[in-house]
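These notes are about the structure you will find just below.
Every protein chain of the complex appears in place save one, which is left out.
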Amino acid sequence: MKKDLRLDRFEIRLSGLGGQGILTLGRIMGQALALEHGYQVAQTQSYGPEARGGASRCDLVISSQRISYPKTISLDLLVALGQEACNKYFAHLKPEGFLLVDTFHVTQTPTNIFWGLPFTQMARKVGLVQTANIVALGALTHFLPFMHASAVRKSLREILPAKIMEINQKAFNAGLNRAKKEYQDAPEKWKFF
Amino acid sequence: MAAKSRKKRTTEIFALGNEAVVEGALLAGCTFYAGYPITPSTEIAEEMSARLPRLRGGVFIQMEDEIAGLGAVIGASLAGRKAMTATSGPGFSLMQEHIGYACITEVPLVLANVMRTGPSTGMPTSPAQGDVQQARWGTHGDHPIIVLSAGDVQECLHMTVTAFNFAEKYRTPVILLLDEVTAHTREKITLPDPDDTYVFSRLTPSMPPEWYLPYEDNMRGVSPMPPLGSGYRYHVTGLIHDDHGYPTSNPKEVEQLMQRLFRKIDQFFYDIQMVDEIMCEDAEICVIAYGCVARAAELAVQQARERGEKAGLLKLKTLFPFPRPAVEKMIRKCPTLIVPEMNMGQMSREIKRVNNGQSKIHTLNRVDGQIITPGQILSRILKG
Partner (left out) sequence: MAKVTQLIHNYLRHSKRFPHVFCPGCGHGIVLGSLIRSVHSLGLAKDDVVLVAGIGCSGRIPVYVDFNSVHTTHGRALTFATGIKMANPRLTVIVIMGDGDALSIGGNHLIHAARRNIGLAALVLNNHIYGMTGGQSSCTTPLGSYSTTTPFGQLEEEFDISRVAKVCGSSFVARTTVMQARHMDKMISTAITHPGFGMVEIISPCHTQFGRKNRFKTSVDMYRWLQKKSVSLDKFQELPPEKRKDAVVTGIFEQKDCIGLEEKHARMRRELRGET
């Protein structure tokens, strides 16, 4: 069992195209961290006028103390589910921050040091391509040492409608297991101050 | 003897600023919402449409435009309901005539305006603070009004409750200014125990109907307000009226009405003025901010303190009536003040007016649809 860590403004950006479920992903993560783990979380978003396509991003600031400024300043983790988002936001990453990409959509990463899994392909294998965001959520649960699978599962159940629960749980497990297998020691790489 | 302890019924939720407004409204006893969808305020309408019909007598109605939305809200309030609407820039402009109507007929209501970049259609999904002076002076004619602002999600809830309390207490429309950032930030908030929440409801007349004068002056300047259909038949009009509510152009009666409208807000100024003084005790340089910018300012002030600067933050929660005494106190204390705003200087105009040349006032304006960052404010503080 992972221990609750003390965090001081840990900043995550989830980015991709509109329609990929970026905001849902952020909401599930945010709720798990805020309500189950008891962190202070500020989730902000930015989106274009289109409901599908266009750039979409969702930022999370996670802290053990009260968060004054709700937006991100420099990122600890950038999750890019699209090439364009990856190029655009890479510069906002801290030197000691990490990049997680969907290797299906992001073929050219700006750095060799990154974590990558083919979320979209994995989602297809699960049976529904729209669950790529939840596959990513599973992977994130492994990469982030302060986020427990049980908490995320609970918030997943609370937010998603019951009739699509089963396939999303499958997607979540697929992401979690694959990340555990391929990046076993990843959670130990973070430096928390 | 200690009172029997009771388990507090508080719940934590992870909610948007807009959703927190709905929670606050329901907590305050709001049972009526009418409005027209407009980004970035739509979540308020959506949440209301799902919640209100489940309440006894709760009504949500989507109207044909914002004018109709506020019209229906005024109607419902006259019929005795606690009612609200929400909108953003263009819709707020359309509502101005009815705000004036509610001012002169003294109809309690709450209007949440989620500010987006303007003028006109502007940038619908980008934040701004450009409606501050419009909230004060948007409707024509002389009128007092209460304008509140909220900067974080928990505050959205509390300020909505407060807005309803002020509206009901002073029989006036109350405008709650949010901005796109606050409205679309999701945070953990605590829903307070309803039994611990102070909720004020308008006073209704207790005298026999034939003695009742709907607009009679009294010590508070606010007369009791019966719901339509309760036996107190009276006339409501947007014309200048006497204390029966009948139209008048008698200079004495006109003067009396206008003076009373202003007095009922002015004499309760200290009840309405709400500010937060953050690290202000020994401050030598003070940032005055409101809304989401106050959050950036709070971090900037913390960082400035870490670097040895004696910085403080005065966060305005009541924007109008302008919290002059609180601002004057900081002006007397600090030789330098910084006013960051996401407009070209709408609140700094008020602060400069009060300052009257005593201290240095630096404005920090940003109008590109982006929130002012703590870094920007910090470097302004360090420049002195």
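Each chain carries a letter (A and B) given by its place in the written order, and its residues are counted from 1.
To be clear about the criterion, a residue touches a chain if its C-beta (ideal position, glycine included) is under 8 Å from a C-beta of that chain, and two chains touch if they have at least 3 such contacts.
For clarity, every value in this text was computed on a predicted model and none was experimentally measured.
Shown chains touched by the undisplayed chain in the intact complex: B.
Summary of contacts with the chain left out: across B:9, B:233 or B:307, the touching residue is B:233.
Residue B:80 is the one among B:80, B:151, B:205 or B:291 that touches the chain not shown.
Interface note: of B:137, B:200 or B:246, the residue touching the hidden chain in the full complex is B:246. Residues of subunit B in touch with the missing chain: 32, 34, 53-59, 61, 63-65, 67-81, 83, 97-98, 101, 227-231, 233-239, 244, 246-247.
Please note the rule applied: only the chains that are shown with their structure count from here on.
With centres taken as mean Cα positions, subunit B sits 36 Å from subunit A. Touching subunit B in their complex are the following residues of subunit A: 26-27, 30-31, 34-35, 40-49, 67-71, 73. The residues of subunit B lying in touch with subunit A in their complex are 12-14, 124-125, 152, 181, 184-188, 292, 295-296, 298-299, 302, 371, 373-375.
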